[in-house]
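Pasting a structure here, questions to come.
Note that this is a trimmed complex: some chains were dropped, and none of the rest were shifted.
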């Protein structure tokens, strides 16, 4: 996948597309056709087909489901918590997706560095406060945290969505850091 | 599922078995037949069938796969990181599994509270040191951490396994805390 | 004290009962008669008789005195703060005592891992919130913390009791960790 | 300075150029002529002319002086420590400068999120390790830290430079966060 002069996209072996099980290859090809390139997370995780399938099933269950959180809001959660976890791949790749979803070229960098000062609504700041508590002190999340969300119009099901996105990308952040997963060059400028 | 006098097993609605999609119901029934009871995580997560399927697919991909980590060692990772994340369900349920897998009634409480002082091998302590770094500072995991593991005989693939288990249960810990997921009474005494 | 095949109960020398000053030996024998075994803390601390005497005098002054905190509540403080301090001996030994005092086989593991989700009253959660602040940020405990306790019916004297138990076991936790003090096997199943 | 439809660039009053002391106005006009726009930090700090003068004198003494650190390396220090301090203005503005100085469109986002995984040399990573220690635990910086720098070819004077840049931008980060200083839109795409 990578030419000799390019840095590795993972410290683990990256399979050739042709060696992958058909379902995984098909998903990757579909993404490539839609995006114009293959995001490295697909190739890096394909080293472990069963984990790949579970990972993307989980991803889709959270990010593609209907619900009260807009697609841009879901990406805000990813970007804010991923920077707090210092995950290069997730901030850069999902920053691009956030810019596109929000149709706002500035928002991703703002949310990544300090969402409290970003051009987002008080409701969105409350959403990110909750997400950050899930990421860093989930043990203390209780009635009070749900009540604060409710004051901003979030239902209990919305709270689950926020928590699950923060928790799932916490998994993703940890794996990407351990793997040294490299963001594709394309992400840096998408949506700017 | 819960009688009136019992505390709720989740702050979210818990579906009746009969209302569940067949594949989920079948998995739950199979677990019940094997264990003699239904671990609450199955019922609590069944509120979201797609997430349930992804969660258990991921779980199985990490915990049931072949590999150099014994089943008891995988449970040690779960127990040590889950107590650090203050997740009641995961410490108590997987503590039971650890006692059974390790055929050691003392090990789970030891590993939960302070694995550095537990009756485990130096290799297992190195494994848990790595798991804890993944759980709390994955951003700083690099060549040095892999080299320390290698000194204890762990391959790069083993490192992926350790990291993935710590990261996946980090997701589980966060969701269980947000949901207020209650461990079944049965877990407390299993394997003691 | 320990047979050759057993792990040491302390990294420091453990005196033989027969070598101990009479008052210490008598206290230990009395405990043994009441409990059926000698908790290792008695043997491990007997290495330093003067510290032994002061330690147990302090212990008794806090744990056996009359007061508004029930004996089970005092043990809750020990268990919650000791797990936060990662002290194996104190969580496992006092977990056993808590189960017995509370006549509740589940409570010790719940309180150890995350008291906020335990089967205890809001008053007891407020008591443990205060104890945790004493353990980790006593410098910031002021009028506000006492007022919160008062809302739950705790007097100023009760606050002293809570603080003193958290502080005293903070000392115990630190010594047990430095000494590598090992909990007796008996504690793991007592009261379950 | 800002049109009605634009968010404020500071929570404090922002003076009109025409109201500023001549020396400050001249500096701002010079920057504007060179850059094509006025970076908001100049306008926001101009609210306090004496502090403005001292701030930029300090800035110039560190960032424009000769020395062994390249201009790009100095900006790396700013970007890495500013993201750790969650300072939106500094990460976004100095990220732009870093891209330009390094002639590398990817480097700023990499260094901001996790410099340990960035496309930089081991020497530069050691420089940033030192800078991060200055930012977060300067009290523990001693001979050992200087020795590690020396192994990478940094002199004691270079260490002063690294420390002073990290410390000065720590001041800048704190003020920008308190002021709610807003990065100019122009910075987001410069050098990409």
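List of remarks:
Order of writing sets the chain letters: A, B, C and D. Residues in each chain are counted from 1.
The rule is short, and it goes like this: contacts are C-beta pairs under 8 Å (C-beta built on N, C-alpha and C of every residue); 3 or more make two chains touch, one makes a residue touch a chain.
In this text the structure is predicted, and so the values were computed from the model without any measurement.
Here 4 copies are displayed; the structure file describes the full homo-oligomeric complex as 6 copies.
Assume only the chains that are shown with their structure count from here on.
One finds 44 Å separating the Cα centroids of chain B and chain D. Here the CA centre of chain B is 28 Å from the CA centre of chain C. Centre-to-centre spacing of chain C and chain D amounts to 51 Å, using the average Cα coordinate of each chain.
Residues of chain A in contact with two or more other chains: 86-87, 139, 142, 177, 180. Taken as a contact graph, the chains fit none of the simple arrangements: neither line, ring, star nor complete graph.
By the definition of touch given earlier, these chain pairs are in contact: A-B, A-C, A-D, B-C, B-D. Interface residues of chain A facing chain B in the complex, by the touch rule stated above, are 11-12, 48, 50-51, 53-55, 57-58, 60-62, 65, 85-87, 134-135, 138-139, 141-142, 146, 156-157, 159-160, 163-164, 166-168, 170-171, 173-175, 177-180. The part of chain B that touches chain D in the complex is made up of residues 139-140, 142. Chain A meets chain D in the complex at residues 7, 82-83, 86-88, 91-92, 95, 105-106, 109-110, 112-114, 117-119, 177, 180, 182, 185, 188-189, 192.
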